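Shown here: the complex without one of its protein chains, the others still in place.
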Amino acid sequence: MAGFRTGLTAWARKRSIWVFHVNAASCNGCDIEILAALTPRYDAERLGVELVPSPRHADVLLVTGTMNPLMKDRLKTVYEQMPEPRLVVAIGACALGGGVMRDCYNAGHGIDTVIPVDLYIPGCPPNPEGIIYGILKLVTGIPDKPEEAQQVVS
Amino acid sequence: MTPIEVLQLLLFPGLTFFVWLAFLFEWLERKTAARMQGRRGPVVTGPYGILQPVADFFKLAAKEEIVPAESDSFVLRWGPALYFAAPAIGVAFIPVVGAQSILYDPLDLLFMLFILAFSTLMALMLGYASAGRYSTIAIGRLVVQYTGYEIPLILAMVTPAVLARNLSIAGIAAAQANLWYIFLAPVAFAVFIIAALAELEKPPFDIPSAKTEIVGGWMTEFSGNTLAYVKLTKNLSYAFLSALAVSLFLGGAGGPVLSADPTVQAVLYTVYFLAKLFAVGFVIFVIRTALARVRIDQATRLFWTILTPLSLAQLAVAILVVAR
Amino acid sequence: MSDNTEGPHYTESSAGLMEYSAESAMPFGPVHPSLKEPEYFKLILEGEKIVQVMPRIGYVHRGIERAAQDRTWVKNVYLVERICGICSFSHSLGYTQGVENLTPFEIPRRARYLRTVVHELERIHSHLLWLGLIGHWAGFDTLFMWIWKDREHSLDLLEAITGNRVNKSYSTIGGVRKDLPDGMAERLKTEAGFIEKRLDYYEDLMGGEETFTIRTRGMGRINQEVTRRLSTVGPLLRCTGIPRDIRVEDPYAAYDEVVPEVMTSNDGDVASLITIRLKEARDSCRMIKEAVDKMPSGDFKINIPRAIPAGESMFHVEAPRGELFYYVKSAGGSTPERVKIRTSTMANILTGVEMLKGHTLADVPVVLTGMDPCFGCMDRIAVLEVDKGKEWSIGGEALRKYGIDYYSKRRGGK
Partner (left out) sequence: MSVESMQTIADETGGTVTTSKKAIVLNVSREKVPEACAKVAAMPGFYHLSTITALDLGEQIAVLYHFWQGKVFAVVKTLVPKSDARIPSITPAVPAAVFYEAEVKDLMGVFFDGNPYMKGRFVLPDEYPADAPAPLRKEADPAKIRKMLKLE
């Protein structure tokens, strides 16, 4: 019975991916591509991806943009509001390592300096196809046992 | 209560049957919306993505549950169960197989009214208990909306009862053997569907859960199990209200008797019921997808100044018809 | 600030905030589903009615103006267009033309035409994006999906011409980076015709759908007096009946030969903004067709030496959201002395606040979208009630702490 429940949870987790999107000082380029990934041509809902309004409902946090000091605390707060197991995806060159803004005085060197990141999707900005491909890579990589999933997260 | 009745209550055509119907309704709703928007909707989870709501439910149920510090943890712990119980008990009064419902009372229509009100009350308590700012605004809107749609909803539900001179759902369904009340009282049916949209918080009346205005509405602060059950309950209410519409206006499970074998006929009745249920559900899906959200003041104006007089007039007509 | 550390200028003051009880204040952002970018709006409510709006800007501030001083002229093209992913070409256009004005060189006609085509394509994509979002924010998701489906056509064209859907890097100092691909002229014309047809359909749909029009008509009303006083730009200015469009008034690129039509309206509400943007997008389709027909052959780029002659240059372009202003100063070296950017949203935020006041919470997303905010552009702050003489100073720290405390209180779970 316990095995069945674990299996059921693992099955459900791979097929139901609710994402919450945070723009941490991004130029909007990645953000509109994330939105575009949900629209008819790409339709991420096919794969069970859904954009949810509150971080408390989310499984995956999509972060775009380089960090700036004002958004730093916000990003941490949002991350803390998410229930376990939670995964973080950094989207776009800025979120990966600062990108073209790397040496600006008010821009950070990527969001992994603030919160742990599970997957990086490079590009300036990545295509919607790239974003969907990345999220799928992420969830198919989720281990089947929840204990291991916890390790991946922390 | 006999063991058969308990089984009926729990499995078919009781709770389990309706819970699966609720999942099916969510899937159909998402599929319809997606197709109307030029998308495909869920496809990978199960055939045609039919298991998507199931996957959502089990995933949420296995997630961590965060209880905000200011919230009333007692209400948050037991509230979802009561909230779920309302439509779960309600469905037992719906006749699915033939003219008989599992539970029956000569006055059970009044109990339905109580259940609908109770369900809103539980939503209110849950939202208030979670103590979020957006939740508070949302329940304010919920109450305002409730005061708007409650009276037309009750009037629309009473109209078939007047026509049938009966206050039980099974009785009303049985009284429509010759003529469905949707033809006798079309306005009441329309009012019922519109009020049901408001009760279910579907567009254009998704004001208390407007994602773009107040985040997740009164569900903003919920997570994990609570969220899973609240969402399931909303879908169950969806199926329940559609089933009520079928029983009150579309003749319940009634239809042509094609076989002398009672088992075959029972299957046929179930098929009739499901066909009508999905027809009603489909009407709601289409309305929900095709319309934009109205504002709370516009919604209440619609209910008070248009729908209430309309349903009152319809009731008066029904009384005249019956008196004659 | 550096040399004036004494001065009363840095005392934190939140006196204005305390006049309202905590219950009536409602945080709107910075992370909110209807703001795709982080921006913090504190709304003071009476019931559902908004009596005051206090935005805190700077969540997207990165320090680009300073970084531009340390990079070469050409590198800056790629920097400035990443100020905003929606109007990225307008940024690079404003910058490159500002720089070219410092040099004695004449830009080839063909390059000017190509810039016009991409500029107008970007306008179409931006306006369609906006029209979809206003549908989404009015709770009309079907419209959003349909419009974004058609928007992909304009993105396809942009990708085919420039190589990228979003940050196009097309305009460069001395012309454009590459010529039109083979067969592109024909494709541009057919696709522009297709988008035109769809726009006609949407005009029909948005005008006729009752639940949608009651959400937009009369919303966020402003008048000429307000827009004049607050130096509003773009569609927001034109919706109050002032026919100012930089493409016509101060033509750049090839706008002296491909003349746009200035769309105005006298209503000054969100519904009129929808009409103006629909008409402008349709006019852009017409201009693309016209530009493709008139396009001369020849070079698409000339080489300009890396060191730009000393001098200062002011340049502005009509971005989809309105005037986008560039001030470029050169000392004759290989890097700029100063690049100053004033984006259109920055000019419009005061007007946006003016539009919001008096509406209900349910209207916030629609009205806020009405001004088409692009906070990626506007990395700055707004404080309100300027005209009535009331002072609002935002106790930034207090506000932020409040927000963080509010959300971080959680227990149970684990």
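Quick notes on this one:
Per-chain residue numbering starts at 1, and chain names A, B and C are given in the order in which the chains are listed.
Just so we're on the same page, a contact is a pair of C-beta atoms (placed from the backbone, for glycine too) under 8 Å apart; a residue touches a chain by one contact, two chains touch by 3 or more.
Given the structure is predicted, the values throughout are model-derived calculations rather than measurements.
Shown chains touched by the missing chain in the whole complex: A, C.
Contact with the omitted chain, checked across C:Ile195, C:Leu230, C:Val292 or C:Met355, is made by C:Leu230.
Contact with the omitted chain, checked across C:Ala67, C:Val166, C:Leu180 or C:Leu278, is made by C:Ala67. The chain not displayed touches subunit A at residues 67-70, 103-109. For subunit C, the residues touching the chain absent from view are 1-5, 7-13, 57-58, 61, 63, 65-67, 70, 101, 228-231, 233, 244, 249-250, 311-316, 323, 325, 327, 329, 337-338, 340, 342, 346-347, 349-350, 379-383, 386-387, 391-397, 400.
To be clear about the criterion, only the chains that are shown with their structure count from here on.
Subunit B has its Cα centroid 35 Å from the Cα centroid of subunit A. Residues of subunit B in contact with two or more other chains: 37-39, 64-66, 211, 215. Residue positions 39-40, 53, 81, 83-84 of subunit A are each in touch with at least two other chains.
Those residues of subunit B lying in contact with subunit C across their complex are 33, 36-39, 64-70, 73, 133, 137, 140, 203-204, 206-207, 210-215, 289-298. Touching subunit C in their complex are the following residues of subunit A: 21-33, 35-36, 39-41, 51, 53, 55, 65-66, 68, 70-71, 73-74, 77-78, 80-81, 83-84, 99-101, 103-107, 124-125, 127. In the complex of the two chains, the subunit C residues touching subunit B come out as 26-27, 32-34, 48, 135-143, 145-146, 149, 209, 211-212, 214-215, 360-365, 406, 409-414.
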